[in-house]
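Right, one structure below, let's go through it.
Omission of a single protein chain aside, the complex is shown with its protein chains in their original locations.
Presenting subunit A:
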């Protein structure tokens, strides 16, 4: 399930040959470098660790870790499970050419943080009437029944922290690949703000 680490740039649109407009998200994906190879024998599972982006400051243990792969320290790291571990070499470069037009990918990112949000925003409640003497504008209505159960159910929708949550969007189509600029054009939206970090994996 090979993948890349990337950065969300912006949204745009592309045309198909018959003139239809496709909404796309432009993602700068890679180049990534394999910084560690984990093997079943030593680590209990097969995976590659890939790194992306320049790290301005690094402490000595970090430098040492990348030195094993003969790489400069990289800012973002992630592990990706792969089927055939023997295909990959330490220090190997991975770029957008692992994907081609028409591929399906899963994209993982952190959604935009909304802080402590009320129930109307967080759970899509309808809210109360705005006028005619109403006092329940955006309040919680009822939090449960009476003597039975005598408490509020677990999972009752309430106000609280919303967003900044790890979200995976599955089966996005790769509309275009620009190899020179390391850009991927993915159909539809991906989680997170602009410049947010993403993990783009081949569809499971």
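Odds and ends about this structure:
Basically, a residue touches a chain if its C-beta (ideal position, glycine included) is under 8 Å from a C-beta of that chain, and two chains touch if they have at least 3 such contacts; residues count from 1.
One rule holds for everything that comes next: contacts and distances are computed from a predicted model.
Name of the non-displayed chain as stated in its UniProt record, restricted to "50S ribosomal protein L19", "ATP synthase gamma chain", "Dipeptide/oligopeptide/nickel ABC transporter ATP-binding protein" or "Biotin transport system permease protein": "50S ribosomal protein L19".
Screening A:19, A:115, A:133 or A:150 for touch with the missing chain picks out A:19. Residues of subunit A in touch with the missing chain: 12-19, 21.
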